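Removed from the display is one protein chain of the complex; every other protein chain stays in position.
Up next is chain A:
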Amino acid sequence: MDEELEIELEQNGSVCTIYLHGVLDYTTTDIFLKELEKIGKNTKLVILNFNRMVFIDSTGTGNIINLIHTAKAQKFHIKLEGLHEDFHKLFVTLGVYQIIESLLEAGD
């Protein structure tokens, strides 16, 4: 089983794109959190690219939820892209899109 997480972070002006490769779970959560520290101060949009992510558990999902709450507090937006169907269904069931809509898009 692939237990690794590799992250590429691209900062283009106020847009920060984070590419997740591998497993985002309780064993790799520290890698993810450490990478988030590199997000530029003037970032207005964080794009999380899940195209090469192979597994996410509840701890990994919790990290995404916490990032959404951070985005609300620090006034930047979050966009999720490249989600495979399984992950998309999981996020629908969990209500991740509802959280984004409620916290980041309401009143836009």
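As a working rule, a residue touches a chain if its C-beta (ideal position, glycine included) is under 8 Å from a C-beta of that chain, and two chains touch if they have at least 3 such contacts; residues count from 1.
What we mean here is this: contacts and distances are computed from a predicted model.
Per its UniProt record, the hidden chain corresponds to "Sigma-B regulation protein RsbU (Phosphoserine phosphatase)" from the list "Sarcosine oxidase subunit alpha", "Sigma-B regulation protein RsbU (Phosphoserine phosphatase)", "Two-component system response regulator YesN" or "ABC transporter permease".
Among the residues A:Asn12, A:Asn42 or A:Ser58, only A:Ser58 touches the chain that is left out of the figure. One of A:Ile7, A:Ile31, A:Ile47 or A:Leu94 touches the chain omitted from the figure, and that residue is A:Leu94. The set of chain A residues touching the chain not shown comprises 1-2, 25-26, 57-59, 61-62, 65-66, 69, 92-95, 98-99, 102-103.
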